[in-house]
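Of the protein chains in this complex, all but one are displayed in their positions.
Chain lettering (A and B) follows the sequence in which the chains are written, and residue indices restart at 1 in each chain.
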Amino acid sequence: MFNDSLKQLSDQLSAKKISSTELTSDFLRRIKQLNPEYNAFITINEEMSLAQAQTADKMIAAGQAGPLTGIPIAQKDIFCAKGWLTTCGSKMLSNFISPYDAGVIERFNQAGAVNIGKTNMDEFAMGSSNETSFFGSVKNPWDPAAVPGGSSGGAACAVAARLAPAATGTDTGGSIRQPAALCGISGIKPTYGLVSRYGMIAFASSLDQAGPMAKSAEDLTLLLNVMTGFDARDSTSLQRETEDYGRDLQKPLNGLRIGLPKEYFAAGMSNDVASAVDKALDEYRKLGAQTVEISLPNAPLSIPVYYVLAPAEASSNLSRFDGVRYGYRAESYSDLADMYRKTRAQGFGAEVKRRILIGTYVLSHGYYDAYYIKAQKLRRLIAQDFTDAYRQCDLIMGPTTPTVAFNLGEKSGDPIQMYLSDIYTSAANLTGMPAMSIPIGFGDKNRPIGLHIIGNYFKEAHLLNAAHQYQLVTNWHLQSPI
Amino acid sequence: MQWEIVIGLEVHAQLSTHSKIFSGASTAYGAPPNTQACVIDLALPGVLPVLNKGAVERAIKFGLAVGAKINSPSIFARKNYFYPDLPKGYQISQYELPVVQGGSIVIQADGVDKSIRLTRAHLEEDAGKSLHEDFHGMSGIDLNRAGTPLLEIVSEPDLRSSIEAVAYAKTLHALVRWIGICDGNMQEGSFRCDANVSVRPRGSDKLGTRCEIKNLNSFRFLERAIDYEARRQIETLEDGGTIRQETRLYDASKDETRTMRSKEDANDYRYFPDPDLLPLEISSGWIEQIQSTLPELPQARCNRYVTEFKLSAYDAGVLTSSRETADYFETTVKQLPTQAKLCANWIMGEINGQLNKDGIEINDCPISSAQLAALLTRISDGTISGKTAKTVFESMWNGELDKDADAVIAAKGLKQISDDSAIEKLVDEVLAANAQQVTDYRNGKEKAFNSLIGQIMKATQGKANPAQVNTILKKKLTG
Partner (left out) sequence: MTLSVNDVKRIADLAYIEINDSEATETLDQLSGIFNLIESMQAVDTTEVEPMSHAQNVFQRLREDEITETDQHALYQSIAPQVEADLYLVPQVIE
């Protein structure tokens, strides 16, 4: 059961072979048993989860079930969920019980899904290893010495360790795709504006986008069908026709043109990753696709551009955490300014503070044009590179990460090395284009490797089609560490 | 040395929307603390702003009324600073590309028209309030006002005296109320002024160092703060000192300004485009639609009163000082088209006088324009004299007899006696009873005539038509 696909679980629920209450209890038991080892969840709330399961059972009995009704979903602790502790991985929100639901949470609730718990994450989604969480690091289920990636590390771990059938993540620079790759699961960051950002605690507003994480591309389509959709409360939410992201799953890949950016196959990629990517591309050729070399000349600047824009937006987004209306407040202080400074010094961890300082600096008087405006101009050039590339190809592929999962503690003292984990992923956030990662094998120390698939705006169904066709002929996505 | 005072004003006009600029919470004034602060106003984690169309419409309306350029796209930016009444740690405002750019306003100061240029007018959100009553040495924060839409209207430094500054502020105040975008209630903070004041030697074309005086919430304070500040700067310079660029506060109780913060302490606001808000498009169709709802503006109406109703420029100016007064005048004059001057005199005199006395606005005037017109009709058709009309007006104001002028005239028997034979009979009686005065008059004592008139009027309790009495009496005495 723990290895079942969402479709299989849904079939069992509608055939009344199992109830949502039983299914939820089974996963809760498994979480209780294994979470102390992995630390994938920050909060479990049996009572609330089971209440949702009972509601789902009623929906099923009444014949009102949808594809996700009754299915437990692990929610990243960045989504505000009414009545749930919502920490965003930070001491700052370590006591924050959300009084409202995020748009994403509402949509899962309406679909009858069960919130099985809130997953661990890098503090305010700033990190690539889950080591910046105030609630401790998460272990990679394939190797407890390795990081699970980040920032959606708890989500990736939960799915890989089969603590939940599926999970939500958010992706500002690679935070869905990088942990998905490092934990051997599938994850997609949709086009910016498809999933509501309302109630999703902001890191970098113009880059943040939520998406699903699951075992297979097929599962992702069901999750995406629920998660996406217009939300009037988010000014950047797009008004579009509803689409079924699974509509093209079965399409053959004959004639598919896969672009291979020469910049992504240059030095920096480790041998094990390179050979796994090559094998996956061979598989695609066998499926009828052809590969073409393309160039994204400005893509290597994604990291510097990202590390100007994301901290700039974050420095402002995180100003609301001041200990006045909710969250942590320093215990002792001399006056108002001292309360602010101590609250923020104590409530934020080192990486968050570092990024606030970078962002404050690049926006400050005299530096704005040289850094912030410059980065926004380069952002346009990078987006233009991708748009140009799609004249030559339908999808772009490459490695999701330059290496397999690194060891816990290995890069935590070296921010720049950590930042370079997002070298292939951050461009999709700068451009706003959809991108996903699927498992394609194992490398050094038998740790998972991910294939990065990027498409033009609104090409989610195409990405998922390509991923699914690969998963029909391979079984990497079915492998489980336990 | 002769000094010239240079002033620019920044006015914050609270826009009269029902809901806040970025949330669906109410903007009603005076609610219990924090009952109108929703998750967005409180800046809970994860919440996002969605712009209120009504606020944009009002900004466009203002732009059209002052002949400004309406920018499209227009951009919202974050102004970053920390303050407990600013929940997000930034204020959503506009920096580059405000909705309204340029434009001008004509003011009258010392009887002369002067055009004052506007720099811009931009949309932004208001902050909450800090209450300083003693909560064990702490302050209390009420966020009801946080997120209330404001239009910040910035003038060029075109004003040259506190009198001009007040004239500008009053004209602007009347305009925003006239076009219905702001209630103008200064006690409730709906219309607040900051003044940028500098001085320079007369004849110089270089601006002096300016000081900004914050939060002047009455025209009187505006005038006095500028006067004090200009005097302070001139005295400082004449004593060989220099002016520091700084923000100052006006202390009404001491009638002086004092330093709030110097330029060196000024915040680095780190403005940048708000990533939560996309560029705002204002289509020409939308602008045309708003243009079509724009009322005739005060300046145009004032000019029309001079040409159409032959009123003096002064009278026209007084009647168009607020849209309500002008509307009251127009509905009155519509019923008495030949008596515009009579209507104007009564509105500026009796009506305004009583309103002031009772401390109410013309909207709450107990006598409607139709009721006033009914009264004035009786003056123009000779039923009552202007003097008697004041008595009738008083009764109407007090609500007697359904404020019906005719009913009051009838009930009090105030109808003028205009029947020649009746008056002649009265005159004869009075002449018969006052033979001595008749003799006096005929012997050249002019004063006796007035005494006789007085006797006649007294006999009729003032109801006899004075003109007729005059003519008949003269005829009898000389005949």
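Just so we're on the same page, a contact is a pair of C-beta atoms (placed from the backbone, for glycine too) under 8 Å apart; a residue touches a chain by one contact, two chains touch by 3 or more.
Bear in mind that the values here come from a model prediction, so they are computed numbers and not experimental data.
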Out of B:L278, B:A313 or B:I453, point to the residue that touches the absent chain in the complete complex.
B:L278
With the missing chain put back, one of A:G193, A:P212 or A:G259 would touch it. Which one?
A:G193
Missing-chain contacts mapped onto subunit A:
95-97, 99, 191-193, 206-207, 232, 235-236, 238-239, 298, 301, 303-305, 307-308, 315, 319, 322-327, 329, 333, 335-342, 344-345, 348, 353-354, 356-358, 360-362, 364, 370-371, 373-381, 383, 415-416, 419, 430-433, 457
Contacts from subunit B to the absent chain lie at residues 17-19, 23-26, 32-39, 42, 44, 50-56, 73, 82-85, 130-132, 135, 137-143, 249, 260, 267-268, 270, 273, 275, 277-281
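As a convention for this text, only the chains that are shown with their structure count from here on.
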Once you find the CA centre of subunit A and the CA centre of subunit B, what distance in Å lies between them?
57
Report the residues of subunit A in contact with subunit B in the complex, numbered from low to high.
79-80, 86, 88, 93, 96, 98-100, 102, 197-202, 204-206, 232-236, 312-313, 315-316, 318-322, 324-326, 336, 340, 360, 363-365, 368, 372
Touching subunit A in the complex, subunit B uses residues 39, 42-51, 78, 80, 82, 84, 87-90, 139, 141, 143, 268, 270-272, 275-278
